[in-house]
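This structure is in structure tokens; I'll ask about it shortly.
Every protein chain but one is kept in place in this view of the complex.
By letter and in written order, the chains are A, B and C; residue numbering begins at 1 in each of them.
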Amino acid sequence: MVESAAVTASLAPARPLGALAAASRVLPAARLTALGDAARLVFRGREAAIGPAGEAFGVALPREACRFNAGNGRFAFWLGPDEWLLLAPGAEPAPLFAAIEAATAGLPHSLVDVSARSVGIELAGDKAAFVLNQGNPLDLSLDAFPVGMCTRTVFHKAEIVLVRHAPDVFHIDVWRSFAPYVWELLEDARRELA
Amino acid sequence: MTNRFRTASGGRIDRAAPLSFRFDGQTFSGFKGDTLASALIANGVHLVGRSFKYHRPRGFLSAGSDEPNALVNVARDAARAAPNLRATQVELYEGLKAQSQNRWPSLSFDAGAVNDLAAPFLPAGFYYKTFMWPAGAWKRFYEPKIRAMAGLGVAPDLPDPDRYTQNHAHCDVLVVGAGPAGLAAALAAAESGAKVILCDEQAELGGSLLSETTATIEGKPAADWLAATLATLTARDNVTLMPRTTAFGYFPHNHIALAERVTEHLAAPGPDLPRERLWEVRAKEVVIAAGALERPLVFPDNDRPGVLLADSARTYANRYGTKVGERAVIFTACDAGYRAALDLKAAGVSIAAIADLRAEVSGELPSRALAAGIDVRPSTVLVGTKGRLRVASAQLAKVTKGAVGPAETIACDSVLMSGGFTPSVHLFSQSRGKLVWDGAAGAYLPGTSVERERSAGACRGVNGLQRVLEDGYAQGEAAALAARTYTSPARGATPAPAAPSRSIPASAEDLGTDGFIGATPHGRNPAFTKAFVDWQNDVTAKDLKLATREGMRSIEHVKRYTTTGMATDQGKTSNMNALGIVSEALDTPVPKIGLTTFRPPFTPTTFGLFAGAARGDVFDPVRKTAIHDWAAEHGAAFEDVGNWKRAHYFPRAGEDMHAAVARECKAVRASVGMFDASTLGKIEVVGPDAAEFMNRMYTNAWAKLEPGRLRYGVMLREDGFVMDDGVVGRMAADRFHVTTTTGGAPRVLAHMEDYLQTEWPDLDVWLTSTTEQWSVIAVQGPKAREVIAPLIEGIDLSKEAFPHMSVREGTILGVPTRLFSVSFTGELGFEINVPSAYGRAVWEAVYAAGERFGITPYGTETMHVLRAEKGYIIVGQETDGTATPDDVNLGWAVGKAKKDFVGKRSLLRESMSAPDRRQLVGLKTTDPKIVLEEGAQIVADPAAPVPVPMLGFVTSSYHSAVLGRSIALAMVKGGRARIGTKLMVPMPTHAIEVEVVEPVFYDPKGERLNG
Amino acid sequence: MQKFSGFELFRRALGGHKSWQPQWRNPEPKAEYDVVIVGAGGHGLAAAYYLAKEHGITNVAVIERGWLGGGNTGRNTTIVRSNYLFDESAALYEHAVKLWEGLSQDINYNVMYSARGVLMLAHNHHDEISFKRHVHANRLNGVDNEWLTAEQVKEFCPPLNIKSMRYPIIGGALQRRGGTARHDAVAWGFARAADSRGVDIIQNCEVTGIRRGPSGAVEGVETSRGFIRAKKVGVSAAGHTSVVMAMAGLRMPLESFPLQALVSEPVKPAFPTVVMSNTIHAYISQSDKGEMVIGAGTDAYTSYSQRGALHITAHTLDAICELVPQFRRLRMLRNWGGIVDVTPDRSPIIAKTPVPGLYVNCGWGTGGFKATPGSGHVFAHTIAKDAPHAINAPFTLERFRDGFLIDEAAAAAVAH
């Protein structure tokens, strides 16, 4: 695998939500923010590889279903019993990729760079759950969806990864081409909070 | 106009807040808190509609959601018109405009009423017996006439501009109905700490308590207790109160759908508010406290305006301060008639007489009526009414030993009837609970539950205010307790019904359980009477009897034959009486007749509510590639491919599609073009067993494919037919970069996961979708290498180092890339995969670098033409789910030596290699200018008699600018053996001669691939 | 059989309609019949009628678990059309349409066959090719079907939104002879006509077993009302086919799914034809009564519960509101479910079975109503002759073993 270390400064990464975010209203009850670039890796593998992968990433991969671990500004999200999404905001994927591959060499696993596959949206405020529940059928009470939980789920007709960072702070990770759809429906859902 | 029929005081209306509204163009006034119905009644208006079939004048029957007659069209403006709204549920606001329906030219003179005269010839099901001759006349003549007469309101003809939103909610206990039982249940559950939602269809919570003037609860007047209880519930964090919210559907696993009317009652709704909101509630436990509905009595001419349900008249008086008339005759089979009489009398309505179907009249309420000097007549029936647009008199007759005596006419302007109460079991029945006939109660009551729900109060036959309150409290407590041990939607063992942990003393008139089901005796010639069972659909007692005479024995048959219970109230007022009449006609007990199933919705529910936000651009996701905006800025026309938008072609000024595509094609063949292939599905297959997995999933052999090489892969379904195809790159011994068709991406990944997880979990290989990770920029044409060479670092692009069908990793302008040497055009070609964040930037850089070669962006249409010139198939266009690899000339891609792969066994069936299977061939029209129609059929003899034997069909067809002629691909029976022969493509007016040719029209030797 | 006509209606009206007799008898089952049909839906009753009328076999019982016409016959959206792609299908459904066209007169019962046209909408290039392939094949098979441009679609059905939508309409395929019929009337009409020819229709009689003799051949059916002997048993049990066939020891290539439909409140005429969109999954027509009759898709999982999920209905109404946005303010009056059995190739099975004397008519998926008379007609032939009619000869069970599938689904998504 050859992964380029640095990207030429002349080519700036595109932000699929840029225009929508710029036109968005400030509504304190449900603030909507398009998050910046991040390294995203999908790690999948057998038992032996899980520990070393977490060590190399710097955040242990959670073994409890639908939970995430965080540390040093990085996150390891449990997505399935052999699948984790490793998120490092602001980081370049290549060095991370290399480090984890090195630590898991010879152990059955799969590591794939999906940094550009999705974009992040933060939804925060008293009414964040109310807004999310207009397109998501999960029980978002703190009992059922506590802080520290993450899961793939749906928002209307799009698949998302939904993360709860704080009682009123959610993070949505959504595939790039679905992001405007999710954003527009979030906007529609919070319209009545104006 | 003044409110001539207002009571002097009382009611829950705000007399300090007058409102003006219009009905059928006339201006009226009412008060805040009125419904359209109560306000019209206050103005003396009872004629509000016409019946469905006979167009008979109709007035209000009830005061609630069971109203079958008073349907109106309410329009805020031309686009915001809603037909068939019940005036009894329409809350009054300043400036409300309502229109009556189903009448022409006017409500008071309706030409359709001629049907009423023809009624003897229009019995139930008459249309099944006639209108058959001459054949064809039904569609041309009779049906249009019938259709014009049928229907109620008028559908809006402008798109609805209002919004509808949808919310999911979860709770421990959902209480449906905020009458006394529901309030007590909510209170009990809330006190137990449960998270409670309490909803009610009415504007105010309180149910029957809203109409109480004399009852007391826990020592307080009912209204005060209600206010205090609502204050208590409102103050609790664990309770959500939802007025104007109808629980309309009970779906599997305690999934209850509620419709909340958010702005319908507002004079000037805010633009950001939805008109209605759908609540999809998932409740651990449900308490149904839906109350009971008063039953009409079925007697001759019981449908004149001014004839209404007694308890509804009481509600109009007590709750809305409105008198239904000045002089009322009451016809009752239970004590509710007396309670209404007393309350109306107190409100200033004179009670001409009470006709009581019962022989024995005793008890508190009748005694009070007698004491009040009301003319009470036991064993008396109404045998008719008179009056044109409003009841003017009633005929009363004594029943002696079943014989109806002579009638006495009593003048009146209203007739109030009460046949007793029918428990509202709709939601329980929707939940699939079994209803049980209770002979003592004369009603179907909830029996065995299926879902995690329980009924409380009048809807399960409990009566008497204190008993209802205490039952509600007990069910609320039990529900909260059950919610605490919830593990799954499946209902556990039903706990024994608990006694309420506290008593809720209350005093109110006890109505008992008397009532009547069926048609009351009248002694008149049934042929000349109309005693209505279903008001809206004009179903009379004699229609039901006719149905039974004609052999309809099941209630479902009777219902469908007569249409009883199929009106917009869905039988709320009619079902039980119909059962009674059928039971009598067939001399069979009611429970043997059966009961029609209650279906959602409880009351009619707006389509927009279900559709919610899904409209226009967010009806489905609009998926756009990272390069989309560039294409849009450069004038591309787009096409929908699945939910992707793909650039279709890039017209220049003055060009149509044909011209643009011709130019784009020529540019690629002559120099170089670029194409956004980002929508192709991509899957990263990684792990030590990756090659073995690929071997099993694809027809091809993968073991020997070296890292750095590409191979075209074919995937079959297990039934042997082509499912998908795509180029696969081996990135490393344990890593494949798999591409799929645009539409096939999710399907292929799911197919792979299925086999991997369930058939071969032992394989050490994992799948990750990378469709959106990579932007794919295809650079195709003789100059392709020259265009990209200056941009690429770390890859030797020479022919020798980087032959056709190879993949290398490097960078392009510093951006990491997986560079494929691959062609879907037949020209030298590359596909640049870059992380999609850089897709547009790299695209622009390539475009800039290509300018000196006249690089031409092209769209999917040109891509299709170029690949067709080369005979490359598109899965889904050349294949339709019935093609084997060999059928589409891909037999070479099937690894014959492989023991097994998905689909292999199916290919061994004899039919799969039959010589007359359709095979992929090329077609050339004899006249090169003619472009065949895609989908056109191919025959040997177009003049053959119908059915003309068909040999195949055209799958792809284009004008090839490079070849200067039309080309087509086709699937033809035994096609390969027909190459060189002529066939015909018949069109409606003529047939086109074609020659069957090899399906490669351009550079058949493939010499251009290497540039 | 009392004749039905306008004159009779008039004549009997003068007597207060007292002289109408039952449309069918309510007989006790006999010990033995020549043929027992399991299932008194439209298909079963039609088969009984044609057995009596065309083959002179009148010692026939149609036994029904509930009430006649109470299954899918009374629960569907009543669409009739024959513009199917493959020759085999076109022949079968066209056979039915031809019978529909004279059915009211044949059985003296107004089934209200209304050739209002069935318009199938194309939203993308793939739809267009597929529909044009249908149009050409249909024409050569003598089945009417024509391609309309988007403008012609709008002209034929003015309420449709064709432009300002997520997937604009680019054209459509119109079968003018397609339309709707009155579902209950079809069941009742066939019941009355079969009954008058001597067929016993036995309701509230559930089949509990299929008895086979030592040779393996059918001897009769066990029912909740006792054993009924018959050398020939035809199973026409819609969603329950697998259950009934299992009684004879046969495994079927069938899965049963919930299928939902709904109607709006009645309104004055506002929708002139039948419109179907496979791409966004909706179909709609307006009944004579004024209700918009709307079909939803099947739920994802097999079920005999006769009900489905809210989100299936909601997606259907999304699509309807997208196609006809002025209907957003209309209201759903009634929503119900049926059970449809679906074959792997979405085409029916009308055939002999490996069990001598046992015949099956099943697998109609979401589209059985339209075939009712044609299906009954060829099923009767198959039972009477112990051999298929030329029209249903391809619709065997063995086609799955041999790979001769008739895959309408492959070419046209769901076949409603």
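Just so we're on the same page, a contact is a pair of C-beta atoms (placed from the backbone, for glycine too) under 8 Å apart; a residue touches a chain by one contact, two chains touch by 3 or more.
One rule holds for everything that comes next: contacts and distances are computed from a predicted model.
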Out of "ABC transporter ATP-binding protein", "Sodium:proton antiporter", "NADH-quinone oxidoreductase subunit M" or "Sarcosine oxidase subunit delta", what name does the UniProt record list for the absent chain?
"Sarcosine oxidase subunit delta"
Check: shown chains touched by the absent chain are A, B, C
Selected residue (touches chain absent from view) among B:4, B:22, B:145 or B:253:
B:253
For the chain not shown, which residue from B:761, B:945, B:964 or B:988 touches it across the whole complex?
B:761
With the full complex in mind, choose from C:2, C:58, C:302 or C:396 the residue touching the hidden chain.
C:302
Pick from A:80, A:146 or A:167: which residue touches the chain that isn't shown?
A:80
Sole contact to the chain not displayed, among B:137, B:403 or B:450:
B:450
Just one of A:12, A:48, A:65 or A:194 touches the chain that is missing; which is it?
A:65
Hey, which subunit A residues sit against the chain that's not shown?
65-66, 79-81, 83, 137-138, 151-154, 159
Which residue numbers on subunit B touch the omitted chain?
251-253, 255, 280, 282, 432, 450, 488-493, 718-719, 750, 753-755, 757-759, 761, 899-900, 904-906, 908-909
Touching residues on subunit C - with respect to the absent chain
240, 242-243, 246, 251-256, 300-305, 307, 309-311, 341, 344, 400-402
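The rule is simple: only the chains that are shown with their structure count from here on.
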Centroid distance [mean C-alpha coordinates] between subunit B and subunit A, Å:
33
For subunit C, residues that touch 2 or more chains besides their own
none
Where in subunit B do residues touch two or more of the other chains?
280, 614, 617-618, 620, 622
Enumerate the contact residues on subunit C facing subunit B in the complex.
4-6, 8-10, 13-14, 16-18, 20-26, 66-70, 74, 87, 90-91, 101-102, 104-105, 108-110, 112-116, 123-126, 128-137, 139-142, 159, 161, 164-167, 179, 182, 184-185, 188-189, 203, 264-270, 280, 286, 288-290, 305, 307, 309-310, 313-314, 317-318, 320-322, 325-336, 344, 402-405, 407, 409-411
Taking the complex as given, what residues does subunit B use to touch subunit C?
52, 79-84, 120-121, 123, 126-133, 135, 138-139, 143, 146-148, 150-160, 162, 164, 249, 251-252, 255, 257, 280, 432, 525-527, 542, 546, 549-554, 556-557, 560-561, 563, 568, 570, 599-601, 604-608, 610-612, 614-620, 622, 639-641, 719-721, 876-877, 880-882, 906, 909-912, 933-937, 939, 946-948, 950, 953, 955, 986, 988
Write out the stretch or stretches of subunit A touching subunit B in their complex.
1-4, 6-8, 10-14, 16, 37, 42, 44-46, 82-83, 94, 108-118, 130, 133-139, 141, 144, 156-158, 175-178, 180-181, 184-185, 188-189, 191-192, 194
